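Here the complex is missing a single protein chain, while all its other protein chains stay put.
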Amino acid sequence: MEYFVQQLINGLTLGSIYGLIAIGYTMVYGIIGMINFAHGDIFMIGSFIALTMFLVLTSVLGFTFLPVVLLIVLIVAMLFTSAWGWTVERLAYRPLRGSFRLAPLITAIGMSILLQNFVRVTQGARVKPLPPQIQGGITLFEGNAETGAIVVQLSYMQLIIIVTTVVLMTIFSLIIAKTPLGRSQRACEQDRRMAALLGVNVDRTISLTFLMGAALAAVAGLMFLLLYGVIDFYIGFLAGIKAFTAAVLGGIGSLPGAMLGGLLIGLIEVFWSGYFTVEYKDVAAFSILAIVLIFLPSGLLGRPEVEKV
Amino acid sequence: MSVISQDITNGELANWDRDPVLSVEHLTMRFGGLVAIDDLSFNVGRGDITALIGPNGAGKTTVFNCVTGFYKPTEGRIVMRHGPGRQQEAVDAVTAGDGAWARSAEGAVFLLERMPDFEISRHAKVARTFQNIRLFGGMTLLENLLVAQHNKLMAASGFTVGGIFGIPRFRREEKEAVEKAVYWLERTKLIDRADDPAGDLPYGDQRRLEIARAMCTEPHLLCLDEPAAGLNPRESAELNELLQFIRREHNTSILLIEHDMGVVMEISDHVIVLDYGVKISDGSAEFVRTDPRVIAAYLGVEDEEIEDKPEIASLVVEALGEEAAEEAGIDVPTDVTPEDVAALAETASPEQAAHPGRRPGGIEGPREGGSDKLTIIQGIGPVNERKLNELGIWHFDQIAAWTPEEIEWVGSYLAFPGRIERENWVGQAQELARKKSGAGE
Partner (left out) sequence: MATATDNRIADSVRDAFIAALLVGVLGFFFLALRTEIAPGGLALSTRWGLWFSAIAIVFVIRLALNLFLFKANRPVRTGPSTFAKIGASLPDLSGWTGTIMLVVAIALPFLVTTFLPAQQRQFIDLMILILTYVMLGWGLNIVVGLAGLLDLGFVAFYAIGAYSFALLAHYFDFSFWMALPVAGILAAFWGMILGFPVLRLRGDYLAIVTLAFGEIIRVVLLNWYDFTGGPNGISGIPKPTFFGLDFGRGEGNFAAVFGMPYSTIHRFIYLYFIILLLAVITYFVTNRLRRLPIGRAWEALREDEIACRSLGINTTNTKLTAFAIGAMFGGFAGAFFATRQGFVSPESFTFIESAIILAIVVLGGLGSQFGVVVASTVMIGGMEILRNLGFLKGAFGPDFDPVQYRMLIFGLAMVLIMVWKPRGLVTTREPTAVLKEKKKIGADLVAQGEGH
């Protein structure tokens, strides 16, 4: 029981990170109908920017008060990663808008390879460790040696991740639901040409979508860095695929769906590792992806697609 | 259970009821909460050209998609027959069993609702075309027609294995397939473009190519979804000829959806009219043309649409009379005499007494300030306005006050039961009456 609760907490934490990345996939897929294959690598870029900024603040500028440091890191990482997201869209996808759908998928794969290797060349191939910054936590269950019960802890780190995710999720849902930007986004999702005719600046809306997706990926990057303490140039690939799985599972195009999917994938992965074999946790995630797409292609919260004859 | 409708012109069974190639029985199709087709039954006669007409959104294409297996109907049975007669025993036997089809003494019967789409074309021999033409645009005309003979060639190629080594049987059959393709290209006057990609053809040619491709599957029933849409008058006439030729020379029955009344009336032996998923008329072209319910259904369409579609306009004029048509802003052909008009208008108004429900109370004439323009209410066209005026209904607030029984009565009186509720005339009228009184103060 205690083990279960602990795994639940771990799963929710990991799921939050996947969910944040998944939102980027789901928004882009919703608006231009393509899998932004490079989005996982944007997440990786975000985590590198966060790491470097963290070092700049602590070792160069000598900041010591952790909350302020993290806040600055978060903001800087979001801004700079957004610039990367914007650039990727501008260079690799916008010229191909209106072209056949394979083309942007291929450039997206190319971009993914490019970003990975750019980071590898400029920052080195070796993993970058960062010692744990936030320690301690809330003990939910005391351990008991006699009954064999283990300590169940909700670490502050996990708490921060979950809370940040909830807050950002709320903010972004509000943006989509209430602001003119959100309205243009939804309009482009429905019918891009019509939206353009009605005066929506489609290019700008799509760019902003990439900006938002990248900003959230940067948050996920920072969380990942703080949670695991090691990053390398390759983390984006697997995280990206799992986040995409999450987006599909939740129903692509749906923001709450992406979050829900992220949480589910996180839970599945953690429970699989906890109760079965760690080696095959990726197999579990990929199998879920296949099963969901085959049996529930519109996802949990997505709209079913009716075949037009 | 079979569907037998009388042809009014003579007391005998019509061809489609005597020798139906296709029977649609109690077909219902729901999409979520939306009922696209509601308990629809009709027969398609062997060797007939049958037209399925109705206003936009009447569910015609949905019927096609159910017949050709692209949609699985929610309820109902669709029987396709090879060989003459109704073959009732065979149909009942297949229905009782698990299978989808059976050979019978006369031929074979197929329950299409049990078959996947590709088997319907392959075994039941029902071919179709699409409203938004679906050709293999990047393949040549010849290739398009060879793909249509896939199953035959596939068997001849020994399911590819023999084909790789070029066995003689495959070579022979491929030659025959090319000959058949050439035959249809000639019939559709496309032979000069045989080696061009289908996507390069002008619109009218693409429509004909789609028919040629469907014919290459050697269908017993050819379903055409708006074959004349977008054709100019000359192409339209050629299409008529082609369809007549197909029916005459290839014994293929034709079921078509069409908006072009010229085409429908000229070539159809049998016309079925749908409105909101319900069959409102079924009979010969002549019968349907004068059926008041059909006229009402078409008159319910928006005025602009009537103007856009001269063929409907002529029907309206015929049915309504010149005056009302002029009021509605429709050009009236000058060769119609007032006597004709009066006679037609007479036939257009059904008897007033025999309707279920209660007749709503009316007033002698419009109140001070003149009558309201009832046509503002969506669903009320100039004819209905006139007929309502005859009842003494002149104002929005009168309609706004209708009770359910009165609605039932008016629905029957106007010959389209159910539509008043569906289009929410009362709600619209309430809104309009409120606005009007607001403006008055």
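Which chain is which? They are A and B, in the order written, and residues in each are numbered from 1.
Just so we're on the same page, a residue touches a chain if its C-beta (ideal position, glycine included) is under 8 Å from a C-beta of that chain, and two chains touch if they have at least 3 such contacts.
Note that the structure is a prediction, hence the values are computed from the model and not measured.
Which of A:66, A:106, A:163 or A:177 touches the hidden chain is settled by the complete complex: it is A:106. Per the touch definition above, the residue from B:139, B:229, B:285 or B:400 contacting the chain not shown is B:139.
Touching the omitted chain from chain A are residues 29, 33-35, 48-49, 51-53, 55-56, 59-60, 80, 83-84, 87, 91-92, 95-96, 99-103, 105-107, 109-124, 126, 128-131, 237, 241, 244-245, 248, 277, 279-280, 282-283, 286-287, 289-290, 293-294, 297, 307, 309. Seen across the whole complex, the unshown chain contacts chain B at 68, 70, 117-122, 127-128, 130, 134-140, 142-143, 146-151, 153-154, 157, 160, 163-164, 178, 182, 194-197, 199-200, 213-214, 217.
As a working rule, only the chains that are shown with their structure count from here on.
Mean C-alpha positions place chain A and chain B at a centre distance of 51 Å.
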